[in-house]
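What you see is the complex with one protein chain gone and the rest in place.
Let's turn to chain A:
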Amino acid sequence: MAASQEKVAVYSLPDLKNTTDDAIPIYLNSLSFKQSHTLTDVRLFLSYLAFGICAATFYWDYKLGFEATKYYTAAAVALYTCINGLLTFWIWGVEKNTIYVGTNEAGDKISIQSSTKKHVPIYHLTITVQEKGAGGKSREIRIARPFREWFDKEGHFVTIPFQQMLASNVGVIGAADPKRVVDEKKMGAGAKADDTKSMEEKWNSLLAESSGATVVDSKVEADAASSATPGKGGKRRAKKA
């Protein structure tokens, strides 16, 4: 349940980012958030419109020849350029790496943008929450976390620490999923502040925090207990659970 079957190469930043990006809608939609696809749909509409114009141009050019159609072709080229410019504006100016827009039952609007810097395995999230009662005012939450917090060393995506990270940092997600909220100070010890701690210690602290929520069967727990170092046990549990 906790770790995905699929593996990604842990040194491939696009793989890490795409897998994580894909996990956010799955998680939030499972929490009664209603996803809005407007941004994507507008982008797709513009793209297919541009492609349609191009296809029409190709067809009449092929059927009727260049001379007979050159004024239409000129118009089509101009139109195509405009739509492509609009599309570029939409992607860079409006979408801005937005990976999720949704509203919860109370009407609070959440929009999430994600980014990474080239060859730095840290996931940057900008989460904008617009609460319904707050008179249209919106809050912005910025989170930057290393991917290793929710990918094990084999490249499996581990759901729980990721969901905890979101639920603990973003109020509306935490309210929708109180089980995943962990004390930032305690969890943050592993996650945010000191990078001096080893991966194993972080896993342990994370798993200790989530033990209430994690479904851990007794066999795995026994395995963990019998293994010599607590670190190995933690990792193995993460993999099996």
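Simple rule for what comes next: a residue touches a chain if its C-beta (ideal position, glycine included) is under 8 Å from a C-beta of that chain, and two chains touch if they have at least 3 such contacts; residues count from 1.
Here, contacts and distances are computed from a predicted model.
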Record-based protein name (UniProt) of the chain missing from this complex, from "B-like cyclin", "Signal peptidase complex catalytic subunit SEC11", "G-patch domain-containing protein" or "Putative exosome complex component RRP41"
"Signal peptidase complex catalytic subunit SEC11"
Hidden partner chain, touching residue among A:Asn18, A:Ser36, A:Ser115 or A:Thr128:
A:Asn18
Of A:Ala55, A:Ala106 or A:Val120, the residue that touches the missing chain is A:Ala55
Contact with the hidden chain only, please: which chain A residues?
6, 14, 18, 22, 37, 40-41, 43-44, 47-48, 50-51, 54-55, 57-58, 61, 65-67, 70, 73-74, 76-77, 80-81, 84
